[in-house]
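Removed from the display is one protein chain of the complex; every other protein chain stays in position.
Letters A, B and C mark the chains in the order given here, with residues in each chain numbered from 1 onward.
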Amino acid sequence: MEEPKTPYALNSKKVAEATKYWLERRGVKIEEIAELVMLLQKKYYPNLTMEECIHNVERVLSKREVQNAVLTGIQLDILCEQNLLIPELQDMIKYDESLYGVDEILAFSIVNVYGSIGFTNYGYVDKLKPGVLERLNDKSLGPVNTYLDDIVGAVAAAASSRIAHRKQAEREQARGEDSVDTLAEKGTSL
Amino acid sequence: MEEPKTPYALNSKKVAEATKYWLERRGVKIEEIAELVMLLQKKYYPNLTMEECIHNVERVLSKREVQNAVLTGIQLDILCEQNLLIPELQDMIKYDESLYGVDEILAFSIVNVYGSIGFTNYGYVDKLKPGVLERLNDKSLGPVNTYLDDIVGAVAAAASSRIAHRKQAEREQARGEDSVDTLAEKGTSL
Amino acid sequence: MEEPKTPYALNSKKVAEATKYWLERRGVKIEEIAELVMLLQKKYYPNLTMEECIHNVERVLSKREVQNAVLTGIQLDILCEQNLLIPELQDMIKYDESLYGVDEILAFSIVNVYGSIGFTNYGYVDKLKPGVLERLNDKSLGPVNTYLDDIVGAVAAAASSRIAHRKQAEREQARGEDSVDTLAEKGTSL
Partner (left out) sequence: MEEPKTPYALNSKKVAEATKYWLERRGVKIEEIAELVMLLQKKYYPNLTMEECIHNVERVLSKREVQNAVLTGIQLDILCEQNLLIPELQDMIKYDESLYGVDEILAFSIVNVYGSIGFTNYGYVDKLKPGVLERLNDKSLGPVNTYLDDIVGAVAAAASSRIAHRKQAEREQARGEDSVDTLAEKGTSL
């Protein structure tokens, strides 16, 4: 293992860019994730726009915890396609073995970033596989997406949670309840 | 706070009995949870019987981690009905505030006992609210079931995971793959 | 249960205030949590100041997920002191039964808000019980703090994670790696 010339230092921008690049390279458009968000949230917020959904997906994808899970999951899918895994693991990931749940565990670390209110949305889309998830989950199409389909559902669930938190902040502001203090908090109200 | 005459010692049997008692007292029958399990699993195991579902629900309820979560959740529902909570918490639990997720957190500690494969089933029933969950979730009926509906869904999801693990063990045994060693493991294969 | 005159609407400011109020009323000062943070982080950031630690604790406490867990945990401690719980639950919480882990579960929902890197710090302070945790954990002093001691450790662990994320952002900015884009992200880099 050759050592790099310059000492290691985490470059957050590169990790963020790699996350976007690999999602796209694996065939997932931000807009498709945003459509899942719209599906999950439109009945609660009839005026919700696709722009808002896209914006919220992008904010979720800007979180380091999310980037780590996305890259790790896509990596395992790719290496499985390349037949590079330990045989027992290779088979479980290739055939999306129902008793193998590490993909769900990574997905959950994404959902968790916006708190426990996203658990339900994640399970729901993961079970029904609407939109892009149906394609990702189609085993006949060639690529291994065992991790990716759970990850995409998790990003959509997390973006839904983020919207729920923001809409509450907007409602309170509209009611004039927003003090200087809570305005300051808004950026990180979760 | 008066000290008990005899020193404290955990009595597991009493905790187990209290769990059953309080579930029933809050209007939830084991059979109703078993029906959720049947709903979730019948498409995967067409020969699954209600007896098996009931048995698996009972096994889930025999786990200490599950009992702790069930009792704690029901307790918070009851105290909310009695108007005994800190006002801000009282309101969030009474109105099942969507940004309050501690009920989902307790539910997840139940699902987790049989591993990550139950996440999806939990989210699915929690979103669709079939069977007993519809009644528990009906705010017009009086009792506060903010915790209980999530807990019941989680027990059903955990029982579904347990069935999936057991069915796999049965399949392997039928194929003659079960060595003495794995037979010994079966009881705790998760 | 009398219905409120005005329909229910979550008031985030009141929930935030109640969180601060109840922490203080249960005898925990923000400064004491900040001291735990300092203990955990000073070896990594020798220039870390108490002001920074206090600021980070306050940011953690401004998150809704954290407030929900803090209020729910303190509530259970209080009701236990008042002897108002189901007897089996009453005993487990009163004696901080080692097989009762719902307090750890709530603590984890706090740690999780800043991602998985806080797991270790939480376990460490929860085991060693330094500073304020030693007092909270002293069963001879009267109040029941079964939930509170885990919650305080979790807030300190979460604040430590927040510092680690921020310090990285500062380092990258100092190296001139921070583009307009990542500057914009900074507020929510987790």
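Quick note on the criterion: a residue touches a chain if its C-beta (ideal position, glycine included) is under 8 Å from a C-beta of that chain, and two chains touch if they have at least 3 such contacts.
Here the structure is a predicted model, which is why all the values come from computation and not from measurement.
Chemist: In the full assembly, spell out which visible chains the left-out chain is touching.
Modeler: A, B, C
Chemist: So which of B:Ala18, B:Ala34, B:Leu48 or B:Val113 would be touching the chain we can't see?
Modeler: With B:Ala18, B:Ala34, B:Leu48 or B:Val113 as choices, the missing chain is touched by B:Val113.
Chemist: Just to verify: which one of C:Cys53, C:Val102 or C:Val155 makes contact with the chain not shown?
Modeler: Among C:Cys53, C:Val102 or C:Val155, only C:Val102 touches the chain that is not shown.
Chemist: Would you indicate which residue among B:Arg26, B:Lys63, B:Lys94 or B:Lys127 is in contact with the undisplayed chain?
Modeler: B:Lys63
Chemist: Since one chain isn't shown, list which residues of chain C touch it in the complete complex.
Modeler: Chain C touches the missing chain through residues 98-99, 101-102, 104-105, 107-108, 115-117, 119-124, 126-128, 164-165, 168.
Chemist: Write the list of chain B residues that the hidden chain touches.
Modeler: Spelled out for chain B, the touching residues are 9-13, 16, 59, 62-65, 109, 112-113, 115-116, 165, 168-169, 171-172, 175, 177-179, 181-182, 185, 187-190.
Chemist: Footprint of the hidden chain on chain A, which residues?
Modeler: Counting only chain A, the missing chain is touched by 1, 8, 10-11, 14-15, 18, 22, 64-65, 68-69, 71-72, 74-76, 79, 81, 83-89, 91-92, 94-95, 97, 99-102, 105-106, 109.
Operating definition for what follows: only the chains that are shown with their structure count from here on.
Chemist: Shared interface numbers for chain A and chain C above half of all numbers used, same, or below, different?
Modeler: Same, since over half the interface numbering is common to both chains.
Chemist: Centroid of chain A to centroid of chain C, CA atoms only: how many Å?
Modeler: Whole-Å distance between the two chain centres: 26.
Chemist: Quick check: what residues of chain C touch more than one other chain, meaning two or more?
Modeler: 10-11, 64-65, 109
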